[in-house]
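First, the structure itself, so that you have it in front of you.
The excerpt is restricted to a subset of chains, each kept in its original location.
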Amino acid sequence: MAAKRRKPRRKAGLPPGSLVYLGAPQVDKVEMSLVHYTKSKYRRKKLTSLTDAFSQISDDSVTWINVHGLHNTEILMEIGRLFKIDPLVLEDILNVGHRPKVEVMANFIHVIMKAVLGEKDGELIRSQLSLIVGKNYVISFEEFPKELFTPIYDRLKNPEGRLRENGADYLAYAIMDVVVDNYFPILTGLSEEIEDLDEIVLNNPEPEQLQRIFTLKKQLINIRKNIAPVREVIVKLLRSESPLLNSSNAKYFNDLQDHVIQLVENAEVYREMAVSLQEIYLTSLSNKMNEVMKVLSIIATIFIPLSFLAGIFGMNFDTSASPYNMPELSSPYGYIIFWMICLLICGGLIIFFRRKKWF
Amino acid sequence: MAAKRRKPRRKAGLPPGSLVYLGAPQVDKVEMSLVHYTKSKYRRKKLTSLTDAFSQISDDSVTWINVHGLHNTEILMEIGRLFKIDPLVLEDILNVGHRPKVEVMANFIHVIMKAVLGEKDGELIRSQLSLIVGKNYVISFEEFPKELFTPIYDRLKNPEGRLRENGADYLAYAIMDVVVDNYFPILTGLSEEIEDLDEIVLNNPEPEQLQRIFTLKKQLINIRKNIAPVREVIVKLLRSESPLLNSSNAKYFNDLQDHVIQLVENAEVYREMAVSLQEIYLTSLSNKMNEVMKVLSIIATIFIPLSFLAGIFGMNFDTSASPYNMPELSSPYGYIIFWMICLLICGGLIIFFRRKKWF
Amino acid sequence: MAAKRRKPRRKAGLPPGSLVYLGAPQVDKVEMSLVHYTKSKYRRKKLTSLTDAFSQISDDSVTWINVHGLHNTEILMEIGRLFKIDPLVLEDILNVGHRPKVEVMANFIHVIMKAVLGEKDGELIRSQLSLIVGKNYVISFEEFPKELFTPIYDRLKNPEGRLRENGADYLAYAIMDVVVDNYFPILTGLSEEIEDLDEIVLNNPEPEQLQRIFTLKKQLINIRKNIAPVREVIVKLLRSESPLLNSSNAKYFNDLQDHVIQLVENAEVYREMAVSLQEIYLTSLSNKMNEVMKVLSIIATIFIPLSFLAGIFGMNFDTSASPYNMPELSSPYGYIIFWMICLLICGGLIIFFRRKKWF
């Protein structure tokens, strides 16, 4: 149970800028891959030596180093040394509880985003993605090495594609676009669940549904928390006027911005629906209870007076002691009259209940 | 069930700018119509060749190409080629889950809006409308080819009308005005339903009403979501100072802005009322339950002690075994006294209930 | 029922600027009155010819034309023609569902406000008031010709009053001031009702109160909706720096602004109290139900076991068949012991209920 949790913990007491990985290792071994391409060439391979990769960076090609997994701090320190990256930035890369942000430095841009990979045991599987975008290179750090980037690899293979024609900033955009787009199916899945629950909750409220609604709300809050800051990230990127970003690519970031706004708005709308659902649940329960109470009340209200009547004629007053003692019992029509009174009471109450619209 | 749903799905993995229609085809065949007018002439016909239409565009006339249906991507690509429209814009036109927005380009203005055509099975029928407004032409893309534009066609026939005297920007305004105005009857219908439900819910809460309130709320949220961004759209249009917009037409857009604000405010007020209605429902249910409980309690509280009394005198203690064993039974007035005690208990409880204001 | 409703309907399909009155006629016949005054003279009469009134406008006097009722569009068109008023403005005057707004034109200022005249059948009686403020004249359009302007007529009679010393802009201010001030008694009335309901709801919740609270909330929302935009109206007026407004009168508009802010804040506070009241109602109902349940439970819990006991001794086991069969019945103290057990159970339960603080 405790092992499953991923909370933003800070290493209280350590100096700022210390490199300590704060999450649980999500992969067995930290691996790296290298993608190197120009308009005419494309190569992708497993990376073993960072120095090799560093030496390949040139003005007329794009180099993309993708680090899978974060718990090998030595790799990080070497990257920091080679690419002259501030220790505070490296610390942020390791802090998987960090919120999305961007920092525009002189020689590179640092972006932190959260990818959502799916759902497990009612918790979203979040993977922190950090990007170091330099002049001719991109370094990406993935917490969980899932197949998030497969579509980018596929598109890179196409020599006519926009990716091959553009520089490192467009690659960074493509990576961010894939991360943002990955939220859509997750959100759609949640919204479909909400709509499915809608009818069930109204007709047959069960505690498990309540649990599910609570989980849905929590996930929607989490999605909003992870995606909403990306708006500021893009705004800051566009305003930075960094020479690392080609101004002709601004339209792509604007488009990405639109998608993020749409995600945030949808998450908010779905959350309002989940809240509605919870209220529906409670009201539905009251409906049920009302019905249960009505059945009980109808039965009890009809039979309690009848039982009293039957009780009376079951009394053992000595009829011989006095003519006032239960003369009904020896009347020849007593029993028939008893039943007629019963029917009268019954009928009267049924009319009363009908008027009150109880059934 | 699943086929009915229209969710904003993104084609994860495809490069940005790919032309793929994401909605379900809402018409059998994509058709186009051409409207061509000057102050003195007006012609409207079914369009078959886009190249023909393109060649007719001239400085002293207005050309309006209306595309009904979106699932023919070839038409879109030809339009893109003829009118030099960026693939990102074409992609947005096809993405029916897009939120309202405007993009002011050098050679044209691109507007996306959502028309609301009615309600079906508790869901609003939304139709995405995209406009490409150029110097002398307007291209409109309708997801659902309903009779939304009929009033515009009618007004165009009138040679004295403002439409015939103004350029393409005024035509774009007229189209946007029709879309916005179409929200008013929908909203009025919803508000009337809310007011009708108001009284019913208070007197006779039924689960179907709850379902209806939930649907109303969802629709009002959706209306707000679809119309609210149009405010920014108009603000952005007015601030763009695009040469494609005649500044003397700004007052019309300001007027449109007023209508949008009014729609948003009304939608918000109605939503607050729907929320109130839901609370009324719950409280009404509690009222009902309270009443049911009171009836049950009154009956039970009166008859349970009486039944006990009747039970006592039904006991078979051997009166002959001892004079202490139920001497009441052989008393000549036992039965009469029993009834008097019953009446006393009954009367006392009725006074008690009256004091407690139970009935 | 349907006739009573006043909803903002838009004439979908008509060209913008068409003059169609959208409300129900609130007066039998549209009438006009003319007020003409200088520092030294004051005249008020029923107006029949607009051309006459128009010819009287002069630089050293103020002319006030007040139109009572809106359903005579011919009058409006003549005014439009005489005073050169844009059709869009005339359209807004007729659209009684319009929100408060101001438009500063070159030759006049157009203000729309909502007067609240009282309450009828739980709905606020709103009357739309439009002002056309020119250099030396004011034209006012009242939807309902109530005595709203009587205090202004009275003040105009006083030759020493500020009204007589100032121009048309001060008259416009005075009219707006009367409209705003008219909200105060309405709001005070609503707040007094809320305070009266407060105590009643707590002690004796009844469904009619709930209905009333719902109505109060709706009215407060409506008041806020009608008065809040007046803030922007005044801000826009003050910022317009129109030559039609004498800058020395700005302090009066600032003062008016203060009153509007106070109204909005009060409406908001009262609405919060109405929401509180609704919650109080629900909680009060739960209190009542709790009490009902306690009474039922106490009675049932005491008498159900006792009834069982009485039932036992009413059983007909054959005591002669075996000495184990109900020897109590023939015991000489059986009946007395039965009563003692009854008293013990009764007493024990009473102590139990006391401990649980049930009474």
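Letters are used for the chains, namely A, B and C, taken in the order the chains are written, and counting of residues starts over at 1 for each.
As a convention for this text, a residue touches a chain if its C-beta (ideal position, glycine included) is under 8 Å from a C-beta of that chain, and two chains touch if they have at least 3 such contacts.
Fair warning: this is a prediction, and the values are worked out from it, not measured in the lab.
Trainee: Which copy number describes the whole complex, given 3 displayed chains of the same sequence?
Mentor: 5
Here, only the chains that are shown with their structure count from here on.
Trainee: Take each protein chain as a node, join two nodes whenever their chains touch, and name the resulting shape: line, ring, star, complete or other.
Mentor: Basically the chains just string along in a line.
Trainee: Using just the Cα atoms, superpose chain B onto chain C and tell me the rotation angle to the nearest 5°.
Mentor: So the angle, rounded to a multiple of 5, is 70 degrees.
Trainee: Based only on mean CA positions, could you tell me how far chain B sits from chain C in angstrom?
Mentor: Computed from C-alpha means, the inter-chain centre distance equals 25 Å.
Trainee: Could you put a whole-Å number on the gap between the CA centroids of chain A and chain C?
Mentor: About 41 Å separates the centre of chain A from that of chain C.
Trainee: By the touch rule stated above, which residues of chain A touch at least two different other chains?
Mentor: 314
Trainee: Flag every residue of chain A that touches chain B in the complex, lowest number first.
Mentor: 150-151, 154-155, 161-163, 174, 177-178, 181-182, 184-185, 188, 191-192, 195, 198, 202-203, 251-252, 255, 258-259, 261-262, 265-266, 269, 272-273, 276, 279-280, 282-284, 286-287, 289-290, 293-294, 296-297, 300-301, 304-305, 307-308, 311-312, 314-318, 321-322, 324-326, 356-358
Trainee: Under the definition above, what is the set of chain B residues touching chain A in their complex?
Mentor: 5, 7-10, 12-17, 86, 88, 92, 97-99, 101, 204, 207, 210-211, 214, 217-218, 221-222, 225, 278, 281-282, 285-286, 288-289, 291-293, 295-296, 299-300, 303-304, 306-307, 310-311, 313-316, 319, 326, 328-336, 338
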